[in-house]
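Only one protein chain is missing; all other protein chains are in place.
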Amino acid sequence: MFGKEGADDHHANASDMMEPIQDIVTRICFGEIWQRPALDLKTRSLITLAMLVATGRTHEVKIHTRGAVANGATREELKELFLHAFPYCGIPLMVDGMVACEATLNELGVK
Amino acid sequence: MFGKEGADDHHANASDMMEPIQDIVTRICFGEIWQRPALDLKTRSLITLAMLVATGRTHEVKIHTRGAVANGATREELKELFLHAFPYCGIPLMVDGMVACEATLNELGVK
Amino acid sequence: MFGKEGADDHHANASDMMEPIQDIVTRICFGEIWQRPALDLKTRSLITLAMLVATGRTHEVKIHTRGAVANGATREELKELFLHAFPYCGIPLMVDGMVACEATLNELGVK
Amino acid sequence: MFGKEGADDHHANASDMMEPIQDIVTRICFGEIWQRPALDLKTRSLITLAMLVATGRTHEVKIHTRGAVANGATREELKELFLHAFPYCGIPLMVDGMVACEATLNELGVK
Amino acid sequence: MFGKEGADDHHANASDMMEPIQDIVTRICFGEIWQRPALDLKTRSLITLAMLVATGRTHEVKIHTRGAVANGATREELKELFLHAFPYCGIPLMVDGMVACEATLNELGVK
Partner (left out) sequence: MFGKEGADDHHANASDMMEPIQDIVTRICFGEIWQRPALDLKTRSLITLAMLVATGRTHEVKIHTRGAVANGATREELKELFLHAFPYCGIPLMVDGMVACEATLNELGVK
């Protein structure tokens, strides 16, 4: 399951400082926001990645690329999402996001 | 058509300084990036809005809310998109985006 | 009470789109995060304002200036907080924050 | 003189909260950084505007458009500077900066 | 002393390019801003960290975590500061800041 996996990936060995974050991610982010029915999980993955590339959060782009694939996004769709960042965020953020996404897709063997 | 409308909305009376921007928006952004087939127009509208709320571009949120409605997004889906910004961008950016989106939907009479 | 007041100020007439935000602000932000005992309310007000000036959220600086005063911060301390933004955020963000804070203090009659 | 004018424009009636900012702007920013000889004033105006458009500081774009004109920049050069923001910062920030710059040039009657 | 230590940590072997930065950090930031009496050093450490987590400056979070400990902040208070970033800055920036802070506290042996 994505929520659990995402949280686990992030906080494999939750310390005293990471434990409340793990709770927030699992309970509020995945448990509450992601479960609302008005948008399907694949669309949520795409808009999450759009927010992350726009704010330069490379590490989270990798995590959510895994989630997007689990939620049905293809390599072609993800490539397109990062290209779409060019006119709205500029080349440097687009490149950072695409590099992180591509590395993750290659690790996953997604073609 | 969205591309033309969006550009026109932005640059109704293009001056010498705005004219090359109008060209970039029309030819590169709408003419080239938005026309690529791997993502449909509604999905492009949603990820555009996701990038704009994440970077606090309120004026452009209004323009692209109009585009998203033209491309088939519902009030419920747009509401959901901005709520999804809460865990990734924080409350202040989510609120700014939602207020701008709601004002535009109300102007358009979209329920 | 600050939590209720802050939420009310923000969402006086909660619409269908603002209502889940009001719930998030009241229940999660004020009800959960702000109630944790390890930092007192005045310190939370100061670090909230520090985050808001650093990200250029002028409207929220005004709201949280009211909260900071309610939580015991003085005009002198708030002035100092925005000056402290100079070396870490630069002059433009410092000025925007100070102007918003000062306008609110003057409205409140805080000297 | 630019330094004095810029500071005055900013803080016409310095209050108790604005007075230390006026001191920082006059003494450190204009008095110390801008006076270093390795870059001429016109180049400093251009890189200042480049930093301000990249960070979306519209109000300061207006102030420094005045300074850039005083330091010898032409309408054509300023137009070009904001167009140059397209590939590095994206369309929304470029548009915001160009609109602010153009309004100021028109106020000044610079053709 | 913190000011000196912070600067030294940053610029151990000041080169021709780093030397004026070392001067700015020592003389203006620590020598002038941090010495103003209206906020105590521990509060300044907390608002500095709040500004740094909000802007994603991970390297500086580490430096100022050391400073905060030197100025009397506890592990519990620092943990709380980064959790407080969740509603205002979102999860990705909160996580980056908490990870950097925790690594530094562990290096220092602060429990």
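Here are some notes:
Order of writing sets the chain letters: A, B, C, D and E. Residues in each chain are counted from 1.
We take it that a contact is a pair of C-beta atoms (placed from the backbone, for glycine too) under 8 Å apart; a residue touches a chain by one contact, two chains touch by 3 or more.
Predicted model, so just to flag it, every value in this text is computed and none were measured.
Touch with the chain that is not drawn comes from one residue among E:18, E:41, E:70 or E:103, which is E:18. When you scan C:38, C:70 or C:91 for touch with the missing chain, the hit is C:91. Residues of chain C that touch the chain left out of the display are 86-92. Mapped onto chain A, contacts with the missing chain fall at residues 56, 75, 79, 82-83, 86, 91-96, 98-99, 101-102, 105. Residues of chain D in contact with the chain left out of this view: 25, 28-29, 33, 36, 38-39, 43-44, 46-55, 76-77, 79-81, 83-89.
Please note the rule applied: only the chains that are shown with their structure count from here on.
Of all chains, the one whose mean C-alpha position sits at the greatest distance from that of chain E is B.
The interface with the greater number of C-beta contacts, when B-C is set against A-B, is A-B.
For this pair, chain C with chain D, the centres built from the Cα atoms lie 29 Å apart.
Between chain A and chain B, the centres computed from C-alpha atoms are 21 Å apart. Within chain A, contacts with two or more other chains are made by residues 25, 28-29, 52, 55, 86-89.
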